[in-house]
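Missing here: one protein chain of the complex. Every other protein chain is in place.
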Amino acid sequence: MKRAKTEELKTFFESLSDKYDLRVPVKLHDGTRVLGSLSEGEFAIEGGKIPQKPTSVFFPQFDEMFVVTDGDVAMAKPPAKPIMVVGMTAEDLDCLEFIDKFFAENFRDNIYYNKRDGSVVVGVSGRCGKDGEFMKIAGGKCDIELISDGECFIVHPYTDKGEGLVEKLQADECGCGGVHMEALRKESDALPKEDEETVDKASELIRQGKVTDEFWDEIATRCIACTSCNLACPTCTCFEVYDRERDGKMVRQRIWDSCQLDGFMREASGHNPSGKQLQRTRRRIHHKLAADVERWGHRTCMLCGRCDEVCPTEIGIKSVCREIVKRFS
Amino acid sequence: MTNSISCVEQTGCILLIGSNTTEQHPLIGTRIINAVKKGMKLIVADNRKIRLAEIADMHIRLENGTNVAFLNGLMHVIIKEGLADDEYVKTRTENYDELKAIVEEYTPERTAEICKITPEEVVNAARMYSAPEAAMIVYCMGITQHSHGVDNVKSCANLAMLTGNVGKAGTGVNPLRGQNNVQGACDMGALPNVYTGYQKVVDEASRAVFEKAWGVENLPGNVGLTVTTAINAACDGQLKALFVLGENPMMSDPDQHHVKTGLENLDFLVVQDIFPTPTTALADVVLPAACYAEKDGTFTSTERRVQRVRKACDPPGKARQDWEIVGDIAKRMGYDGLTYNSPEEIMDEITRVTPIYGGMQYDRIDQVGLQWPCPDREHPGTPFLHKGTFKRGLGLFGPASYMPPMELPDEEYPFLLATGRCYFHFHTGTMTRRTRLLDREERFPYVEINLDDAKRLGIYDRFPVMVSTRRGEVKALARVSDVVVPGHLFMTFHFEEAAANALTNNALDPVAKIPEYKVCAAQVRRAS
Partner (left out) sequence: MKRTLTTCPYCGTGCQFYLLTDGNGRLVGVEPSSEHVISKGQLCVKGWNAFNFPNHPDRLTVPQIRKNGKLVEASWDEALDLVASKLKEVQEKHGADSIAFFSSAKTTNEENYALMKLARAVFKTNNVDHCARL
């Protein structure tokens, strides 16, 4: 396997920008890290997960679905260049795997798959997290994984497409016969599993009916309906659909929605089965940790931690789970 | 704000009076929620059961319009129980004796009677606020929008000074500014009595500075009309022409009928805005303007932080930036001093004529905005004011006596109506009602009414009711809850189709000319 320096990776991605719509981690003007083009800021592959959900490259906040002109419908088209997204963590790749499944279920969501089909996904892991902390190795679920050993990145392709791309990468072979990689894998396996255990335990307690409405009411008192938890969550897939008319054209659009809003479930009559903050707060966590377990066979919180970071009142999913385990187990 | 937003994390107690912070300043409200969890004391003095009331140590539902009595009551207890900061009062303030004499009358019992609360609440709140080393007063329009708004503000300042809570971190008198750049508009002298940086127009030396800077002669030295008194002058026929840049007085000013009469009475009305509004509908000329996303410039936040606004896209059609339009009008009037190449050039001029903005050049606020006063390029900005000394030297106690609001409920109009905003909409709704999710959240005008009143009047939740006052009548959906106390109604002014300001009273504070939006007499009945 190849072992590449950060600068070599940058050159590699730069060389692909003609063929792909590149979304790589860059540091912007004020230090915020985002998935953008290399012209937007400094290449910033190190530093852990990107604050904004990386699945937004395929499911953005705003999308046009179709345009109607004089009764003719023009569906949204695939992007001119396929998307190449770099910098997904192991948790992010779990999220992506889930929403791929979600958007293919029942009927295939073309607006999503227009962008997802033909895309290249590059994961990042190892010793390049925030403040140098070790990030879990995904070991798959992407085309290429970049695994940091603290100095360089071992470049691990998992798909034919990934192999083909990596061939073009100008970097030395690692030349250790896999010893190096094995050590990193062991380090990854030995990462603490506290979050996972806490969230699984909370999920179990919720499904056993042990978490009371008084508890949810208390948590709900802290929710101001900012919607950040949903908007930052890589497995949140809800959107609102609306039309806007301009110059004789009707454009159907969709934007990210949030189950923390009253209007999310409200019926036209004004009646709302989720009309109280308590119900909406409970739903947010139930959905990921209980309802989805029944539907998909697994929880759909992949422990990325974004909701905990963007929640202004510290009631992200991990915080709430810790509280549930403390009080109800 | 005398202090910074981050002071919420450095204070022992917040007296929150007349601010629905989680709805109107959400990311300040959430800091308060977090601080309470970490042990900070919170006193919510507000008639409505706002979200923060649910987590507060005390929720005091004082009657609207009785703030002066309430604050005097607190000071009475603080003085009587020896809880004042005597050293601070002695070394940093003056006119204490007058304050003491006036608050002497506001015993807990008398205060409780005026405010319709209990004497214990007055005593406990006084003790809670004065106990910690640092305590903050945070307020909003619930303090200012009264016919005695200035007295309310002064009383807040009196209380803070009495307890030594001005001039250090975690303290202060902190009005939260409700619009992105209301602080900046004031700083820039978009006020009838001051130039930029609060340099007075009546002051000859100030006028001389601006005459020189602008290359003009004979700048007027009389204080001009406010928004509210200008409308009165239009009704009287004294004001003949009005140029409105990005405001919607038909929706935001008191007594809509009166506003309409005034605007229709003008010889010439120009409105420059981004969307059609009930105000543009009356204009002789409508000028299409760029919105925040389509221009460069700065906004100044509630904590006096001057921050960059940057152009992300082009304005639609032929819309142009406000400063370009203004410059073109000036040129047509034969004045070239308003022809600029960029907002940065304007800011450079501002820094030259405004001592508190002296160091606010774009290159300095490129990444992180600075808080004024920031007099020069080397100055780091000022997180809190009045450190060590007040601008005038000693802090002046300006005690006030309680005066009732101008229009109180009576037999004909038995309810007290207050108006304000909700979380999902902003001001006159022109932007938020055109934002899909926000519009969906609050689609219809509503009036909050207490459960008991609703039951008595046969009014059901979400059913239409007519709300009327001596000024007008509107139809809205009832929102039945315990958010308002019996005898009270609350409406928002976001909705054109049921303009709350068709109902409000054009009673103004004699000094600040702010309208009494928090108290007028109203009646409510089922819509047939």
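Going by the order they are written in, the chains are A and B; count residues from 1 in each one.
The rule is short, and it goes like this: contacts are C-beta pairs under 8 Å (C-beta built on N, C-alpha and C of every residue); 3 or more make two chains touch, one makes a residue touch a chain.
No experiment lies behind these values; they were computed from the predicted model shown.
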Residue in contact with the excluded chain [from B:173, B:242 or B:418]: B:242
Selected from B:188, B:406 or B:520 as touching the chain missing from the view: B:188
Listed residues B:384, B:424 or B:495, member touching the removed chain: B:424
Touching the absent chain when the full complex is considered, from B:80, B:320, B:443 or B:475: B:320
Interface residues of chain A (partner: the chain not displayed): 28-34, 36-37, 40, 51-52, 56, 60-62, 224-228, 231, 244-246, 255, 258, 261, 309-312
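To be clear about the criterion, only the chains that are shown with their structure count from here on.
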Inter-chain centre distance, chain A versus chain B - centres from mean C-alpha coordinates, in Å: 40
Residue numbers on chain B that touch chain A, as the complex places them: 22-23, 26-27, 29-31, 33-34, 37, 51, 54-55, 366-368, 423, 436-437, 440-441, 462
Residues of chain A touching chain B in the complex: 29-31, 221-222, 224-226, 240, 242, 255, 257-258, 261-263, 270, 312-314
